[in-house]
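Note that one protein chain of the assembly has been removed; the remaining protein chains are unaltered in position.
Entry: subunit A
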Amino acid sequence: MRQLFRLNEIVEKKELAPRIKEIKVYNPRIAAKARAGQFVIVKVGEEGERIPLTIADWDREKGLITIVFQEVGVSTYKLGRLGVGDVITDVVGPLGNPSEIEKFGTVVCVGGGVGIAAIYPMAKELKKAGNRVISIIGARNKDLLIYEEEMRRVSDELRITTDDGSKGRKGFVSDELRDLLNSGLKVDRVIAVGPAIMMKTCADVTRPFNVKTIVSLNSLMLCGMGMCGACRVEVGGKTRFVCVDGPDFDAHQVNFDVLIKRLNAYKAEEQLALKRFLEVKA
């Protein structure tokens, strides 16, 4: 017999790595519609902030969505403190345009840090669509590397990098990507998801090879539905909204410097809030 949960109840929780958590949340209406590349906006508690998080996976039968997040600020810490049986105050989605999934030929999926959880559904769908999927995933060290097995399952080939060389190649995912392209392999498309600086470097790597490259942008966001413009970025010289025009964009058209500077807009406030939160809760 199927067990019934309350809307937005956390039904499973796992720590994938220090500070990186995976939760499965009961929300059948989002699970029914979710597609690769889409995200949800989550708010924890009355005082909570609205934050965007990628949908890493879904189970339409059971009505579950999987969210992977790293505890970096007050909002993700608050989410991380919720356990199985707790209900997340607000979850809305699926938001954003689904990723373009077609048979392109050979696709390289590049994931960095928590971005691996975001690239996973894309790799999975691209594989299903008949592509040859080569995945490159990386983290600072082996303890922080997540979704290795998941990625292996949906990739024809999996390559790993760590900054400190504790697993796989020592270096960045972009180094591995460069070597792959230099090897002369015909690549039809590259998709990169991770920290803004990583996506910027990947875009720089693929540009001379003229390979179509897609990135999923992680700008600051407030409403998530095209109402506020907080998430605006410059793409091809024009102002675009990540939430309704993206989150996927042509990497070679994105002004990453603007993205990175806007991501840092509230650094001081974020640190203040986190310090206060950790002191109060300690």
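The working rule: a residue touches a chain if its C-beta (ideal position, glycine included) is under 8 Å from a C-beta of that chain, and two chains touch if they have at least 3 such contacts; residues count from 1.
One rule holds in what follows: contacts and distances are computed from a predicted model.
Undergrad: So one subunit is absent here. Using its UniProt record, which name fits best from "Glutamate synthase (NADPH)", "Thiolase domain-containing protein", "Glutamyl-tRNA(Gln) amidotransferase subunit A" or "F420-non-reducing hydrogenase vhu subunit A"?
TA: "Glutamate synthase (NADPH)"
Undergrad: For the chain not shown, which residue from A:V72, A:A129, A:L185 or A:L272 touches it across the whole complex?
TA: Among A:V72, A:A129, A:L185 or A:L272, only A:L272 touches the chain that is not shown.
Undergrad: Can you work out which residue in A:R29, A:R81 or A:K170 touches the chain that's missing from view?
TA: The missing chain is touched by A:R29.
Undergrad: Which one, A:K43, A:R132, A:R159 or A:R189, makes contact with the chain that was left out?
TA: Of the listed residues, the one touching the omitted chain is A:K43.
Undergrad: What does the interface between subunit A and the hidden chain look like in terms of residue numbers?
TA: For subunit A, the residues touching the absent chain are 29-30, 33, 43, 47-50, 74-75, 78, 89-95, 222-223, 225-230, 232-234, 239, 241, 244, 255, 257-258, 261-262, 264-266, 269-270, 272-273, 276.
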